[in-house]
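Note that one protein chain is taken out, while the other chains of the complex remain in position.
We just call them A, B and C in the order they show up, numbering each chain from 1.
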Amino acid sequence: MESRITTKRVIIGPDNFKKVVDLSSPSKIGLPKGQIDTDFLSQIKPGNSFEVQGIKYHVLNCDTFDYIMHSLKRQTQIVYPKEGAYIAMRLDIFPGKRVGEAGTGSGAFTVYLSRAVGPYGRVYTYEQREEFYKLAQKNLSEFSEFDNVIMYNKSINYGIKERDLDAFFLDVRKPWEVLEEVRKALKPAGHLGILVPTTNQVSESLAALEKNGFYISEVSEIMLRKYKLIPQRLRPEDLMVGHTGYLIFAKKLEE
Amino acid sequence: MESRITTKRVIIGPDNFKKVVDLSSPSKIGLPKGQIDTDFLSQIKPGNSFEVQGIKYHVLNCDTFDYIMHSLKRQTQIVYPKEGAYIAMRLDIFPGKRVGEAGTGSGAFTVYLSRAVGPYGRVYTYEQREEFYKLAQKNLSEFSEFDNVIMYNKSINYGIKERDLDAFFLDVRKPWEVLEEVRKALKPAGHLGILVPTTNQVSESLAALEKNGFYISEVSEIMLRKYKLIPQRLRPEDLMVGHTGYLIFAKKLEE
Amino acid sequence: MESRITTKRVIIGPDNFKKVVDLSSPSKIGLPKGQIDTDFLSQIKPGNSFEVQGIKYHVLNCDTFDYIMHSLKRQTQIVYPKEGAYIAMRLDIFPGKRVGEAGTGSGAFTVYLSRAVGPYGRVYTYEQREEFYKLAQKNLSEFSEFDNVIMYNKSINYGIKERDLDAFFLDVRKPWEVLEEVRKALKPAGHLGILVPTTNQVSESLAALEKNGFYISEVSEIMLRKYKLIPQRLRPEDLMVGHTGYLIFAKKLEE
Partner (left out) sequence: MESRITTKRVIIGPDNFKKVVDLSSPSKIGLPKGQIDTDFLSQIKPGNSFEVQGIKYHVLNCDTFDYIMHSLKRQTQIVYPKEGAYIAMRLDIFPGKRVGEAGTGSGAFTVYLSRAVGPYGRVYTYEQREEFYKLAQKNLSEFSEFDNVIMYNKSINYGIKERDLDAFFLDVRKPWEVLEEVRKALKPAGHLGILVPTTNQVSESLAALEKNGFYISEVSEIMLRKYKLIPQRLRPEDLMVGHTGYLIFAKKLEE
């Protein structure tokens, strides 16, 4: 299995210059000063460096984080890796698991899930809006390592085809409207994760989860605080992300 | 492959009662009121409930988070799942990856890594103190799904046997003393993650990483803020974890 | 003007020992080992030290923060100084200002306001429950420097006697029920501050403020993160306060 990953690279330069490039089609890549050819870049192994107009650049592999944050095309708010990693862990997403997702959005978390469940796992993802569905399809095709994602261009309000899923993740505006369908798709004691941006949605989701026979294990938010990289003057960055969303985790109970 | 996971259960009861139990050896399990037999419990499928002395309990599977937080025996500070999930994501730990770790400690993060890299990946973990080495071995044997962990009862100050690793994670007191050995073990552009509790260690690590030819991509800390689960009175919990550790991420550059 | 402040002292000892004592009535004061007489303590000037059974203690003045956190008797949730200081600043509470408050609770913030507005300012505070009213009275009498607080044992639901106040602070369960009364008591463009513990109360308060002709300037929360005091191993404390309350600030508009 030859993955397409090997054609993506990250170029690192002075003053926090960072650019994700694709070597698969020949082109010129703009740098702060001058440019470089993809053909030339293809010959530089990851970890090594090159110089253009006296400035040194390093070439690195493009990892999943780089791809989601700096390369993937977005037309929607995405699930950021800081939340994505935590959600996947709380939903116990590991190799071999079968996971559902709605909505797909730009596919950032779908990319993450695809890699996490591995070749024997499956990701079933639903997106009702055609433009996002097509965008996610493109984003996945550019970075998927495993052929394990089944995409639907429909809303789960009209039903979820799968049964006995290990986990389901909801990134929709009104999670409380689809809990019955999600229940049908989950295996007994299966995991549910919900991401909503407002406290009002948290309250409404919690009330609906109680009514629909879910055990609620956690409501939380994750704050990532980055530091400047100067050892003699260590201090957090001046600005940080203040909010992305509230996370809700639950498990399906039999009635 | 029959994993031992199926013999662990979580019992959930009123007033946040939560207990992880193992069904593999017959015993009596204490509850807030009365007790229950493992034989009886074995017959209750996850997601279902039982009653003892008029109190209702639910039985759930024990997932990786439950195991690390509520079952694994600790004699050391552990890498908590909130940091573990983020570290694994930033180190691009996915199925098939080959990862190194030092020190093993109680093995909490080793359990996590083992599951994340899956059956075709490998985790190589070093622990110099024999009591922790044995503890981690026991903790792993209780929850490992895949036979993919190689454990060493030695310090990496005396060398790392592996070469060309995708990533290495350091949870040692003086990371700056072992960077040369870690360099040798990593593949070009390979990922390095470091966890240290103090700002002084961050400063010293950053300076050493620069000297040893690493590209430093991030220093950060993760704050997890939990909320009470009452929809009509939504509010964060009164106390939260204020600090576990600082995270440093870097990639190996060729010189 | 001889204030009663001078009779309060803080004793500081090893292992974070901290005790607020009052020298006004003769008594024995318990220490980790042994005890000390108030008569003896009266002769030690603040800043100086004494020894009992080989252990050294320092004597400090009791400041407003010490009094509120370590001496004032509480029967209610109090406004903590970290929020109190910010609230007073946002309400522009400075010497000479006339401020209203409801409810008084244990009087912690009343103590703070009394000191902040000084001898020519006034604090009018309302508490409907008699036991809290009496407690606050006692707490104030123990630490007030200025004779500038007027206390009422009644709810502001039945009206506020004052007019043309510079600012009003609400720490009541249903702030939305009293906004009309507060409007009458405030001067044009006067400041209003509200403290509520839940997001549901924030939403309801915001909606009511809009309806009642207030300009809403801020909703916020303050997180105070303390560090351990070891220079060679600087790091935040393991636990921190995760939540005290949400703050709302508004100004009265003429219609």
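By definition in this document, a residue touches a chain if its C-beta (ideal position, glycine included) is under 8 Å from a C-beta of that chain, and two chains touch if they have at least 3 such contacts.
Predicted, not measured: the structure shown is a model, and the values here were computed from it.
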Against the chain that's been left off, what residues of subunit C make contact? List them. 12, 45-49, 58-61, 63-65, 81-82, 84-86, 88-90, 92, 94-96, 112, 115-119, 145-146, 187-191, 199, 202-204, 206-207, 210, 215-216, 218-232, 234, 246, 251-254
Please give every residue of subunit A in contact with the chain that is not shown. 197-200, 225-226, 232-243
Please output the residues of subunit B touching the missing chain, sorted low to high. 199-200, 202-203
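As a working rule, only the chains that are shown with their structure count from here on.
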Note to self: subunit B rotates onto subunit C (CA fit) by an angle, in degrees and to the nearest 5, of 180
Self-contact between copies subunit A and subunit B, residue sets same or different by half: same
The distance between the C-alpha centres of subunit B and subunit C, rounded to whole Å, is 43
Subunit A to subunit B, mean C-alpha position gap in Å, rounds to 21
If I count partner chains per residue in subunit C, which residues reach a count of at least 2? 199-200
